[in-house]
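Handing you this structure, nothing more for now.
A single protein chain has been removed from this complex, and every other one stays in its place.
Chain nomenclature is as follows: A and B, assigned in order of appearance, with residue numbering initiated at 1 for each chain independently.
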Amino acid sequence: MTYIIRRLFQVIPVLIIVSFLVFLFVYLSGDPVALMLPEDASQAEIENMRKVLGLDKPFIVQYGIFLLNAVNGDFGQSFIYKQEALGIVLERLPATFELMIASIIVSTIIAIPLGVWSAIRRNTFVDLFISSSSILGKAMPNFWLGMMLVLLFSVTLQLLPVSGKGTIYHLILPAITAGTAMAAQLTRMLRSHMIEVLSQDYIRTARSKGLGSFVIIFKHALRNSMLPVITIIALQISTLVGGALITETVFSWPGLGQLIIQAIHARDMAVVQACVLVIAVFVIVVNLLADLLYRVVDPRIKYN
Amino acid sequence: MSKLLQINNLKTVFYTEEGQVPSVDNVSLDIKKGETVAIVGESGSGKSVTALSILGLVPSPGRVVTGEILYEGKDLLKMTDKEIKKIRGNEISMIFQEPLSALNPVLTVGKQIQESIELHQKKKGKRAKEKVIQLLNRVGIPRPEKVYYSYPHTLSGGMRQRVMIAMALSCRPKLIIADEPTTALDVTTQAQILNLMKSLSEEEGTTILIITHDLGVVAEMADRVVVMYAGQVVEQSTVYDLFEKPEHPYTKGLLDCTPKIHGESEELLAIEGTVPTIQNRPTGCKFHPRCKFTHEKCKEKDPELFTIKEKQKVRCYLHEKVIEERLK
Partner (left out) sequence: MKWVKMLLVSKVGLIGVIIIILFTFTAIFAPLIVPHDPTEVNLGKSSLPPIWLDGGESTYLLGTDNLGRDVFSRIIYGSQISMLVGVCSVLVAGLIGIPVGLISGYYGGLVDSLLMRIVDSQIAIPSILLALVILGFMNPTLLTIIFVIGVSSWIAYARVVRSEVLSLKEREYVKAAKTMGVRHSFIMTRHLLPNVFSSIIVISTINVATSIITESSLSFLGLGPQSISWGSILSEGRDYLATNWWVATFPGIAITVTVLGIILFGDWLRDVLDPRTEV
């Protein structure tokens, strides 16, 4: 319990730095007033708008105000949507979340059997094939993979929808697209870890009890390999979010990725800020959860 | 007494980059029901690989190439995967050297013992758990209900080895193979564990094959002793004869190495030289480079295992003459 609290306290400086970075981007991006007012606005109107937005104050004061507002969930209005920026972001969050969960599921479903299989058949043709496929999976840019999947399954075979969101079929291609890179990483890591685990004494003990290979691999060996699996998922979550954002634009998936790219192109800075902060908080929370999950998976870990 | 286990001409080879390496070279021995046999040797003598060969647990790239291992008359080496799995942990079980690494760190002690019971005795759930707690009690673990839910790393070395013993006993096996069961433990715990094994085997009538490098353990536990050197059996005798009248120069050397309380000499002797590595075994008698009595013949041809008494066999040319003379 004390560990959790301590860990939460470590998160605070990180959040402050993230918020500072986010503020800095917007500060450097220049004066938003020109974009927000009609082109024929008078000088007085501009000055007035600057005052309303607090842009006439010194940098550090502006940051202070921004931080205070951010803590209260107030990032200002989106000038495209004419709504609270945070509200728009939170509205889009579930779609991105759904895509990420699906891609994590896809990548573990692919990686666990492949990693295990190539570990028990190491240095055979199967292993060579799986290992090279996983390097290939790492090398492919995901947006291209997404397009190729569309070309094959939607355009040519007409099995799955090209884009959009709705049914489970809409989710399949995006999930594979966003999950492949992590599946590749997981497979490689699981393979090397399983090879190590399978040579451990307790595997020999399990065999000496007369257990079958299935039980030995999935109950005794895989449980010991879960720790690095969780570590990789946690470490990769940031990359995975990045991948999901791009995947969304390929499949017109109505999540944060589409929103933020639109906002960047339109310089809708309130939405950009809210988006980046929400994503950062999400990544931090996932890493925190992974930290706590370690203890469940490996009873040897003590937090002290 | 009838023979429970009979190993004939067992040869286990490791296939390495430098070629085939015979770790166990033509080993024969037998174990009768209810007795305790010890295999003694230094590390690299092939004693552990012999033990692992019995249940087909030799790690790759090792493999049993020739020989037979008869358990109650059936050859374990010819059994199918399914048949041998019914023997493992059920009729023959093993206790390993380092209980911390031999127990799975992420499963509770209780679950690991229960696994064997559920597998071999068709007991499930509550009944299996009751049996585990009984077993934990039996091996002298205090508060077994609590230990049932413990993970191996939270227990002491002695407790862990008791858990291993409970696991080995769980299906009332006829034979327990204990591979250096006390090596990783401190001296007091060693004695406790040996006593436990001894009393349990007496109560259950379990046969024990104990693998050790420690002659103290041999004296404490064994009825008969098999001495191994460089993959071969060099001497076989009763425990009494071994300590009173060791015949092989290597056995004599081993005994000289053990400190004696009432010894005439204060000096602790050691056999000169080291065990040849598995790749560099000499021709002829494997012990000849370290032996005080080496003559030409020893360098050329490996001596056979000469039977010099009803229960004593020695692989040394010094005894060839004794036999020849007796035959005349």
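FYI, a contact is a pair of C-beta atoms (placed from the backbone, for glycine too) under 8 Å apart; a residue touches a chain by one contact, two chains touch by 3 or more.
Quick caveat: nothing in here was measured; it's all calculated off a predicted structure.
Interchain touches from the omitted chain, evaluated on the whole complex, reach A. Per the touch definition above, the residue from A:L8, A:V71, A:L151 or A:L289 contacting the chain not shown is A:L151. The set of chain A residues touching the chain not shown comprises 13-15, 17-18, 21-22, 25-26, 28-30, 135-136, 138-141, 143-145, 147-148, 150-151, 155, 238-239, 241-243, 245-246, 249-250, 260-261, 264-265, 267, 272, 276, 279-281, 283-284.
Everything that follows uses one rule, which is that only the chains that are shown with their structure count from here on.
Per-chain CA centroids place chain A at a distance of 54 Å from chain B. Only residues 52, 55, 57, 59, 84-90, 93-94, 96, 98, 101-107, 115-116, 119-120, 151, 153, 164, 167 of chain B touch chain A when the two sit together in their complex. Interface residues of chain A facing chain B in the complex, by the touch rule stated above, are 199-202, 204-212, 215, 219-220, 223-224, 297-300.
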